[in-house]
Structure formats: C-alpha cells, structure tokens
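Left out: one protein chain. Kept in place: all the others.
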Amino acid sequence: MNGLTLDIFLLAMMTAAAVWTVMRGSLLRAVIALALTSIALTAVMFRLKAPIAAVFELSVCAGLITVVFMSTIALTKPLTHKETLDYTKTRMKRFWLLPVIMALLGSALLYFTIPMDFNLAAPLETAKNFRNILWEERQFDLIGQILVILAGIFGVVVLFKERSKDEPQD
Amino acid sequence: MTQETAQLLRLYIVFLPLIFVAGFYCVITTRNLIRTLLGLEILTKAVTLMLALAGYLTGRTAMSQALIITLIVIEVVVIAVAAGVVLNIFRHNNSLDARNIRSLKG
Amino acid sequence: MSKELIMMLTIFVPVAGSAAVPFIGAVSARARNVVSLLLVAASVIGSFIMLPEVLSGKVITVSKTLPLGFNLVFVSDMLAVFMALVSSVIGSIIVYYSWGYIKPYRNQNEYYFMVVLFIGSMMGIVFSANLIMLFIFWEITALTSWRLIGFFREKDYVLKADKSFLVTVFGALMMLLGFVMIYGQAGSFDLAVIKQTFASSPVPNIAVILILLGILSKSATLPLHTWLPDAGVAPSPVTALLHAAVLVKIGVYVYARLFVSTINIADVWYTAVPVIAGASALVSAGAALVDTNLKRIIAYSTVSQIGFIFLGLSIGNETGIAGGLLYILMHGLAKGGLFLCAGIVEQKTHEKDITKLGGLAYTMPLTAVSFMVCSFSVMGIPPFGGFFAKYFVITGAVTAQQFWIASTFVAGAFLTIIYLLRVFALTFLGEPKGRAPKEGSFVMVSSVVALSVLSLAGGVYINYLTGPMQLTVQQMLGLLNPVRGTQTQVMSTNNDKQYVLYASNKIKGIPSRHSGTISNGVK
Amino acid sequence: MSWTLVVVPIIAVILLNLPFGEGYRKLAFPAGIFLAVLQSALVLLPIENMFPYGACPLSPFVFLSPDALGLLMILSVGIVVFSALLVGWRMTDKTSRKSDFANLIILAMAGMNGVILSGDLFSLYVFLEIVAVSSFILIAMDKNREALEGSFKYIMLSAVATILILSSISVFLMLTGSTSFSAAAAALKQGNHAAVLASGLFIIGLLIKGGIAPFHGWLPDAYTSAPAGVSIFLAGIVTKTTGIYTIIKLVSYVTGYTGPVKEILLFFGAVSALLGAFAALDQKNFKRMLAYSSISQMGYVIMGLGAGNPLGVMGAAFHLFNHAIFKTQLFVNSAAVEQETGTLNMDRLGGLSDKMPVTGATSVVALLSTAGVPPLSGFWSKLLVIVALWVAGYKIYALIAVFAGVVTLAYLLSMQRRVFFGNISASFSNIKEAGVSFTLPAVLLSTITIAAGVFFPYVFEKLIIPVQALLGLL
Partner (left out) sequence: MNGLLQFFIITPSLLAAAAFLSPKRIKGLREGIALVATGLNLYFALAYFGRDIYATVPWGGGLGLDFSLRLYGFSSFIIASAAAFSFLITLYSSVFMYKKEHPGQFYLYLILSVAMINGAVLADNLVVLLFFWEGLLVTLFGMIFIGHKGAYKTAMKALIIAGITDLCMMLGIALTYYLAGTLTISKIHLPMSFGASVAFIFIMIGAISKAGSMPFHSWIPDAAVDAPLPFMAFLPGSLEKLIGIYFLTRISLDMFQLSAGSWVSTVMMIVGAVTIILAVMMALVQKDFKKLLSYHAISQVGYMILGIGTAVPVGIVGGIFHMLNNAIYKSCLFLTGGAVEHRAGTTDLRKLGGLGKVMPVTFASFIVAALAISGVPPFNGFFSKELVYDGALERHWIFYFAAVAGSFFTAASFLKLGHSAFGGKISEEFKKIKEAPFAMLVPMVVIASACIVFGLYNSFPIDKLIAPVLGEHAQSHVFSGFPHNIMLVAITLVVLAGAVLNHIYGVKKTGKGLGAVDHIHHAPVLSTLYDKSGQADPYDIGMKLTGILAAGLWYIDRGIDWLYNGFSVYSAYAIAFVSKNIRGASYSAFIIWSLIGAAAVLAMMFGKS
C-alpha cells in the first residue's frame, strides 16, 4: 500500500514544483523550481521501473537545461531587485487563476475517473533488455538523434555567436 | 490489467492533466520570454512522464526508456535553439517582454 | 491524307505552332507575321478540305480512351466545320489586318503568340466531343483573351483585362460544376455516352443553370456581359477577334453543341433562355445608344446581337436554329468589319470619343463605305447578309409562338438601326473637327473592304448558304438519317407540296411549334 | 535508396565541417546541389538497383520502402532544395553564413527524407523535430528583428504540436505496446475511445505543423520574415512534408476513413482554402500574399484527401506535387524581385515585366497554374479534387473549392498587375533581369509545370495511378 501513497506523494511533489515554477516572481527562483520538478520526475520514473531514463533525465534536464537557462538569464540584463519586488505584486494579479483552475480540474477528474475501467494491451512477458532495443529496433531514431545534434551545433554556432563588428546592424 | 496498476493509472489521470494545464497556462499568460520556455519545459516533463507510465503499464519499460532518451536529446536541442533566439531578441529590443514581438500583423 | 489526320492538323498546327511564334519573332518580325498567318491559314485550309466530306453527312471521329472517363475524343460534323470555317476565315483576315495595326506597339511577339493560340484553341473547342477537352480549350481562350485585352500595359487597362478574365473564369468554373454533375450521372465526359444516358430523361435543371452561367459569361449575355464593353481597351484587331467573330461565338456554339444536339433539357428552358437573350438585347442596345466611346458602342452592339443568336438557337425549332447559325456567320463578318474600321479611325485620329470625331467620310471614303456596308448588314438591311439571318431568327421566334419575345427582338432591331446610324453619322458625316486624316494603310483598308464585300456576297448569294445550313441543323437535331418512328422534317423545296412541320423526338418537349397542316385555301 | 537519402547527407555534413579552413567550407553548396540532384534522379531514373531498398551494410533498418506518394515527395524535395540552394547561396552575403545555410538545408533535407521513409510513429516524430529545428535556425539566420520574431513564433507553435504528437504516441504505446502504424491501426479499428483520442491529438499536431486554417498563425510571419532562400525552402517543401504529407501518411496508414476523419479534413480544408484565399487578397507584401496562398492551396489538398475516394487522394497527391513546383517558383520570382528592386511592397513595385521578362513570364505560368487554368498542371489536380468532392456527394465543399479558385485567381491577378504590369516607377528604371541563379530555377520549374500539364495523360498513368495503391491500405 505504501507504494501507492509514495506515488501520490511524489506526483503531488512534482505538480507542486510545476505550479511553483509558474508562480514564482523572480526568474532565477523559477529556474530552480523547474530543476526541482525534474528531480521529482526522476523519482517517479524510478518508481515506474525506468531507471536509465530517470538518470538520463536527471543529468540532462536538471543539469544542462538549468545551466542553459542560467546563462541566458546572465547574458540578458537581470531585473534589479526593486523591479522584481513590484513585478511579483503584479504577477499575483495575473496568476491567481492558475491554482483555481487546477483545483477545479483535479476534483472533476477525480470524480469522473473512478468508474472508468481500462483495457490495456497484455503486458509483454519477455522483458527485453534495454540495450538491444535501443540498438536494433531504434537505429533509425539514433540516426535521427545524430541529425538533431548536428542541427543543434549549427544552431548554437549561428545564434550564440557574438555579433562581429563588421556585421550590418539590422 | 491488475487491480493495482488500474489504481495507479487512475492516480496519473488525475495528476497528469494538472501538469499539462500548468504548462499551457504558463506559456500563454506570461509576458517574459524565458518564462514561456520554462512552461515548454514543464510540458515536456509531463510528456516524458506519460511515456514512462505507458512503458510501465504495458511492461515495455525498455522501449519507453529508449524513447525517453531520444526525446530528451531532441528537447535539449530545441530549448537551446529557443534560448539562442530569445537571446538575440533581447539584443534587439533590450527587454524580454513578449509584447514587442507582436509587430508582424495582417 | 486521311480525314482524321487533317482534323488533328487543323486543331494542333495552330495550337502547337503558336509556341514557336515568339521565338521566330525574336529573329525577325516579318517572318513571325507570315508564319502566324500561315498557321491560321492551315486551319482554314483544313476546314475547307473537310467541308465536302462532312457535307455528305459523314462524321469524322478520332478518340483515345483514358481511365475514369477522361478520354480524348474529337468529332467533326457539319456544325463543327461550319464554325471552324467562320472563325478561321475571319481570324486570318484579322491576323492579316494586325500586320498593319500592331507595327508601332511593343511586345508584339506575345500578341501574335496569343492570337494564333486563341484561334487554335477555338478550333479545339469546335472539334472536341469530350467535355473536359472542351473545357480546357475554353479556358485557354479565356487565358489568351486576358493577355490580349491586357496588351497595353497601362494599369487600368490591365485592371479591365483582369476583370474580364475573372468573370469568364467564374463562369467557366460554374460550367465545370455543371459538367461534373453530368459526369456524375453519365459516368464519362464523352458526349456520345452522355447523349445515350440523357436520351430519355432531361438533364437536371441545376446542371443546366450552372452550364448556362458559363455560356452566358463567355458569350457576354445580360447578367455577365459588362466585361465585353470594358474589353474595348484592347487593340482593335483583338476586339474584332474577341467581340465580333470568335470569342463570343464560343458560348453560343457550346449551347448549340450541348443543349441542341446532345442533351435535351426541360421545356421551361425554351422560353427562359430567349427571355434572357431578349433582356440582354434590349439593355445593351439601350446602352449602345447612350455611350460615346466608339469601341464600347460596337461592343454593346455585339452583346445585343448575341442576344439575337441566342434567340435563334434556343427557340427550339428548325428555322430558329438555322437563323442562329446564319446569324453567327453574318454577324461575325459584319462586326469584324466594324471593329477593324474603328481600329483604322482610332489609329488615324487617336480619338476614341465619337462626339469629337466627324466628317471622316470625305477623307477616308473606303473605310466609311465599308463601315456603312457592315453596319447595314448588322442592321439587317437586305442586300447584305444580316437581313436573312435576322429574318430567320424572327420567324423562328414567331413560329415558336413566342410573340412577345419576337416583338422585343424587333424593338431591339429598331434600337440597332438607330444607334448604328448615330455612330456612323457622328464619326463619318458632318463637319470634320480639326484636320481630317487620310485613308488607313493598304493592309488594313483591304481587310476591311474584304469583310464588307463578304457581307454583301453573303446577302446576295444566300442560296449557297441556306442549303448546307439546313443540312447542318438536321444533323444537329439528329434528323438527317431518320430515326425509326419519328417523322422526318419535310421541308419542301417546291411550294405546292403539303407542309408538315413536325419536331423530332429531340425537341418533343415543346408542342411542335407548328404542326397543323395547311388545310385551307391551298390552290 | 533510403540509406542514401538519410545517412549520406549526415556523412556529407560531417565531412564538410572538418576544420580545414575557410575555402573548404565553400564546398557545402556543390554538395547540397549534388545531393538534391541525386535524390530527384533516384526517383526519375531507373538507377535504384544501384541502391537497393532497405539493404544497408549497417543492419536491417526499420525502413519502409517509399510508396508512390513517398516517391513523389522525394522528387519534389529534391527539386525544391535544388532551387532553394541556388537562390539562397546567391542571396546570403557572408561566406561563413553561406556554408551554415547550405549545411542546415542538407540536414533538413535528410530530416524530410526520414519523415517520408519512417515507418513508425516515434521515428516520424523524431524526423519532424529535426526538420523543425533546422528550419528554426534557418529562419533566424539573419538575426534581424522580424526574422527572430517569426522564428520564435514558429518554435512555440511547433513545440505545442510536438507535445500533442508525443502525448498521442504515448497513449498509442499504452494501448498497443508498440509505436508501429499497423498496431495503432488495429487499436483504432476496435473503436477504442482512447485510440480515437490519440489519433485526434496526432492529427491536431500535424494540422498545426501543416499551417491549416485555425492553426496557421505562425505561417505568414515565418515565411515573410525568413531570408529569401529559406522562405523558398520553407514554402516549397517543409510545411508540406512535415504537415500535409504526414497527415496523408497518417490517414492512409493509421486512421483510414474510420469515424469523423472525413468531416474534420473537409471542414478544416474548406476553412483554410477560403480564409487563405481571402486573406491573400488584401496584402501589401509579395511574400506574405504567397504565404497565405500556400495556406489556401494546402486547404485544397486536405479537402481532396477528405473526399474519401481514390480520385480524391490522387488529386490531393498531385496537387501537393504541383503546389511544391509552382509555389517555389513564385517564391523564386519574389526573391528575384527583392534582389533587383530591394523591396517587396507591391504598391511601390510596378511594370517590372519589361525589365525582367523571364521573371514576368514565369510568374504568369505559375499564376495560371495556381489558379487552376488549363492547360497547366494546377488545373488537372484541382479538377481531380473537385470531381472527387462532387462524386463523393460533398456538393457544398466542391462549390467552396470552386469559389476559392476564383478568389485565388483574383489575388494572383492583382499581384501580377501591381508587380509586373502597369508602368515602371522611376526608381527602378535601371534594374535589369535577375541573375542566372534566379532565372534557371524559375525556367526549370515553369517547364515542369507546363510539361506536367500538357502531358498529363502520361504523368497520370506513371506517377498518379500508383498513388491509388495507397488506398489499398485504407
């Protein structure tokens, strides 16, 4: 039974972290809240017996993406403290609606899903090991990943390059 | 469909839409460009969760993990490019306000 | 050479040849002029060769089946060869005329390319017996007429060309829907197959309305006619080619080909179309009387005369249809002449407004006489061809018991006489305002005189025309080889035999306009 | 065949970017041209046996040998990339930016080939993303204000689409345990509600990527703000392959015409046909008008697909190919106009056909083909769509298709009138015809349009009828 309560706890943790990223006033704290959500996600993934994916998620999402965000925030002029303060005040006016919607939706879903029954496909007995799936069946995706990475490199090169002086000032 | 997995699925059906709503809400209402990217990031997390759940429910965890890894790789690149674009937009109008990228009308 | 090959040549020599014209033009203008005339002359010769063959009642067909009922079928019968002759002869005169007219203007290559392609696609329409081929050539004529009307590149001229292109394409697309509707029931676009499927039951009225929209837009009849006067901005050989001789005849030909000789339509149409034609004849005649721009007036007069042709073809009895066909020939010749004269006047005086013209007859006698001859033929004054055409059309209407329609058309004829005389008087007679110019160049004047002489010959030697005309009509109505059980149309040639006018099953819809035999007082 | 289409470009890109100095990087352009020509040759000329399907030294890839429609798409990818590279190479100024442009185009081409060849839902998603990412970067390359805004909008919409597609894949995975088309089709056949929801989500995702009516927000801004070469590439083939082709693939392999798919396709096709046509009528910018025109023409394809009979699918496929040809050509003409006059504001342009005869003439050919005037190819595809709609009984939609045709002709004529006819303004009196890198693709594309139109019976039998086989799977 405690497994289920653990799931509930972790899922609640993840949703709370998500809401917190949205509601947080200052940008930096919002990024940190995002990292928190990804950590909660990793925990849930462990529970769902997807360890490799969880570790990958933790290292890439929590790590790399937070770094990317931090650097963009650094490169862009951060709001002064005073601006963040009055900014948070105005935020509340715009963002109070979110928790309300979520509460409503949650209760509605709770109410409707109880009677539903699910017919899912029969589970596959022979659990293939992860490695050969990735390499045999998903080779086409691997090629895709190479392509994406190449595209990403070009993207970074093109976009992040500091505009050199001779470039026309558009 | 064992009783226990059904129970778990019902749990996810409650929580997943919440995360989706949070993500979409953040993307639509926020005025700060970086915060929209955060919203996107939340949505991606929700989808990764769905894939993991699918893998778990059908016992094909290995397949779902492979998918998740490819997904994460692609998402990183997308976010990196998006961040680059946001950076350049900032260089132009010196502010991250979403209102100044509404110029193309008609 | 086999007749089939000749038919294909008549169509595809101008169509394919037109592509070469701009390239020859790049080399030398004279060569291009001559080549374009030769290309059009090819279709003239082709139709002439086919004439005897077709007059003996034989029908030449060429067909290549394609999946889904899109098969290519070309048929040449009397109606087709007649129309081919009319448009290619007038077309070649106009090409010859434009040697003189187009010389001072730019992008002549495009002009000749489009004119030859236009006449070629006209041949295509006339010979094709498959709705889709018909539609393709129909649209090519719309495309070429767009480029030709927009020949002068000023913005408002091009605007008018666009307007006319849009109206014609709108009509054409509606017609396409009508064709598709027929395709839905008949299963194929081939006219022969369609003829069988609709032999007994008439075509649904919605299909008829849609196709009529297309025909009305192309032949510029009332609701969709305003593009024709606006297209007066085109160079005058183009307006002659478009308005008078060929373009507007396409709509009328398709009406004849579809509704008269292939599918039979509900009876209501035998009164509805003449009513529309009547309204169009009157409105445009009134407008012609008020307008002051020379070419717009002649264009309005074309719209009005097209109403007459429609009356003839749509009235449903033999005299009417023969009158309609004759009208097409006579109107083509006469109106072509009028436009070419207008071209000479415009080129010499650079003035379009007739109130500012005057007294040209004394310095341009030949053009004035040809203009007068052609306008007399359009008015229907005897020694010229127009008289017989107008007579047959009116008699057709009367024998179809449509007295009110006949009288509206006679009223239209009144207005025709008045506005044509007004134009003639204002431009050619009275005091010359300013320096009256000399006669046009030889090429232009000779073509105009040729057209007026043809109109006169059309009137005097009418007997060579009425014979074949009647055979064409009988072939159209499917009476030539008597179908069992239907009384053939007996039209005596000597006048003491009994008259039996009995409509074939084709037009059984209408109580045959005149089926009583003449009992009383036959001496 | 598939091996060459996806893996070879990767190797090419890697080799091109080895650190051998500036001169070496200039090689990217010829490599791109070679790959594009190779690709079109593969489809047209019988040299497949040199590159057998599927056989690949690495290992049995999960490739689908391209069906008839796939072949058609690969051909149009080749042609469009060829012209986009030619124009783009000429238009971008700095050499370093030129090579980035060429490399990204090669990557996107590989991605598109992957989309055409992918045989399973998730790999479809992966390659969609590849094409999307490279087009984000391509749009934003100039780093001017509009380009960045257009790119950002495209990123946001594309991300939303990806999320919908991924959620639908996960639901399919949940139901069938595998991401292959056949498994998904089986689930859908049982009429399982969750499967219907999943197919709905996937279709919505693809509609967003394809720029169909209510989801088309990003398209005009992305096309207009992108640099000339990129907008040719985008309008010519990217939206088609990632959006419209994938819908056809989804409908033919997965959903079939079960349930309300027909009504959805017809409704949204009609809405975008009309909305696109009317919006294009009142435009001042040449490229923005062409962008809206693409939305409208894609609406035709979707309607053709929605008609539900073999004629409809054939019409849709042929219109897709035709649109790739004549829309690319119109964008090439707009690039030529932009290159010579420096502006795309139609009110200031005018009378260019005297100074730029080739561009003027080819734009007339493309204009007539887009409006569906015979004897050009556009007419045949529109005819097939209209006949299919009518025969399938959707008379109102056929009427809408015809009416949208008329409006299409209206705005294209107004474009021709404002840009190429009329009298030339003083400031442009000294311009001359655009360079060979503009006129060559324009002439090539218009010859294809004319040839496809005039020799329609042969094209019909060789390329279009096999598409009918696609339906066997429905």
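By letter and in written order, the chains are A, B, C and D; residue numbering begins at 1 in each of them.
Here, a residue touches a chain if its C-beta (ideal position, glycine included) is under 8 Å from a C-beta of that chain, and two chains touch if they have at least 3 such contacts.
Keep in mind the model is a prediction, meaning the values are calculated, not measured.
Colleague: Which of the displayed chains are touched by the chain that has been omitted?
Modeller: Across the whole assembly, the hidden chain touches B, C, D.
Colleague: For the chain that's not shown, point to the residue among D:Leu107, D:Leu157 or D:Ala434 touching it.
Modeller: Hidden-chain contact among the options goes to D:Leu157.
Colleague: Considering the whole complex, which of C:Ala285, C:Ile315, C:Leu338 or C:Met364 touches the chain not shown?
Modeller: C:Ala285
Colleague: From the listed residues D:Leu128, D:Ile203, D:Val230 or D:Ala434, report the one that touches the chain absent from this view.
Modeller: Missing-chain contact among the listed residues: D:Ile203.
Colleague: Hey, which subunit C residues sit against the chain that's not shown?
Modeller: Touch with the absent chain occurs at residues 163, 167, 222-223, 225-227, 282-287, 289-291, 300, 318-319, 322, 376, 379-383, 387-388, 390-392, 394-395, 397-399, 401, 403, 406-407, 410, 413-415, 417-419, 421, 425, 429-430, 462-463, 466-467, 469-470, 491, 493-496, 499, 501, 514, 516-518, 520-523.
Colleague: Need a quick check: the contact residues on subunit D for the chain that isn't drawn.
Modeller: These residues of subunit D touch the chain that is not shown: 152-153, 156-157, 160-161, 164, 191, 193, 196-197, 199-201, 203-204, 207-208, 213-218, 220, 259-260, 263-264, 267-268, 274-275, 278-283, 292, 407, 410.
Colleague: Which subunit B residues would touch the chain omitted from the figure, given the whole complex?
Modeller: With respect to the unshown chain, the touching residues of subunit B are 24, 27-29, 36, 98-99, 101-106.
Here, only the chains that are shown with their structure count from here on.
Colleague: Taking each chain's centre as the mean of its CA atoms, which one is most distant from subunit D?
Modeller: Relative to subunit D, the chain whose C-alpha centre sits farthest away is C.
Colleague: Can you compute the centre-to-centre distance for subunit A and subunit C, using the mean CA position of each chain? Integer Å is fine.
Modeller: So the centre of subunit A lies 73 Å away from the centre of subunit C.
Colleague: Averaging only over C-alpha atoms, locate the centres of subunit B and subunit D and give their separation in whole Å.
Modeller: One centre to the other, that is 27 Å.
Colleague: Cα centroid separation between subunit B and subunit C, in whole Å?
Modeller: 68
Colleague: Considering subunit B alone, which of its residues make contact with at least two other chains?
Modeller: Each of 23, 53, 55, 57-60, 63-64, 67, 70, 74, 77, 81, 84-86, 88, 92 in subunit B touches at least two other chains.
Colleague: For subunit A, jot down the residues that touch at least 2 other chains.
Modeller: As it turns out, subunit A has residues touching two or more other chains at 119-121, 123-124, 137-138, 141, 144-145, 148, 151-152, 155, 158-159, 163, 170.
Colleague: Taking all chains into account, which pairs touch?
Modeller: Every pair of chains in contact is listed here: A-B, A-D, B-D, C-D.
Colleague: Of all residues in subunit D, which touch subunit C in the complex?
Modeller: Contacts found on subunit D: 311, 350-351, 353-354, 368, 371, 373-375, 379, 383, 386-387, 390-391, 398-399, 402, 405-406, 409-410, 413-414, 417, 421-423, 457, 460-461, 465.
Colleague: Along subunit B, where are the residues that touch subunit A in the complex?
Modeller: Checking each residue of subunit B against subunit A gives 1, 4-15, 17-19, 21-23, 25-26, 29-30, 32, 34-35, 37-39, 41-42, 45, 48-49, 52-53, 55-70, 72-77, 79-81, 83-88, 90-92, 94, 96.
Colleague: Help me check something: in the complex, which residues belonging to subunit D touch subunit B?
Modeller: Against subunit B, subunit D makes touches at 122, 126, 129, 132-133, 136-137, 140, 143, 145-146, 148-153, 155-156, 159-160, 162-163, 166-167, 169-171, 173-174, 177-179, 220-221, 224-225, 282-284, 288.
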